[in-house]
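Take this structure, written in structure tokens, and hold onto it; I'll ask about it next.
One chain of protein is taken out of this complex; the other chains stay put.
Moving on, here comes chain A:
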Amino acid sequence: MAALQDKYKELIDAATEANTTDLKVSELDGVLHIDGIAPSGAVKDQLWDIYGKIDPNFLTGDVVMNINVATAVEGAKLKVVTESSNLNVRQGPGTDQPIVGKAAHGATVTLISKQSDQWWLIRTDSGAEGYAYAQYLQPIE
């Protein structure tokens, strides 16, 4: 029980010190689960850097870290952080849903609401509203 928390002590301590809210550290079948809401995207990046330092390339598979960012609230401006392509904006939450618009790589969109951790309802600059994958959206701080 304690061995995993010892190994990732620096990570847990950093999350605590950075005022990560709703921080939950639990274990299930030899995997440490770290959940919480970081006060900024920078803190989330910092935590992932520490994780990557303790477990290079995240290959051990003994941690599942789900850190959300507190600034990703309704009305927030989000940057489209796709690899290079446009981000599909869909009618509903799911890749099987018809595409109603596209947001360009690097463009800014507005968060309307979060349907789930994965699917966020957004509005593009051109006014199109629909669901996009949260993984490609980063709050602008």
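Quick notes
The rule is short, and it goes like this: a residue touches a chain if its C-beta (ideal position, glycine included) is under 8 Å from a C-beta of that chain, and two chains touch if they have at least 3 such contacts; residues count from 1.
The definition used in the following text is that contacts and distances are computed from a predicted model.
Matching "Spore germination protein", "BON domain-containing protein", "NADH-quinone oxidoreductase" or "Extracellular solute-binding protein" against the UniProt entry of the left-out chain gives the name "BON domain-containing protein".
Across A:Ser26, A:Gln91, A:Thr108 or A:Ser126, the residue that sits in touch with the chain not pictured is A:Ser26. Residues of chain A in contact with the chain left out of this view: 1, 24-29, 31, 33, 35, 48, 52, 57-59, 61, 64-66, 68, 83, 94-95, 117-118, 133-135.
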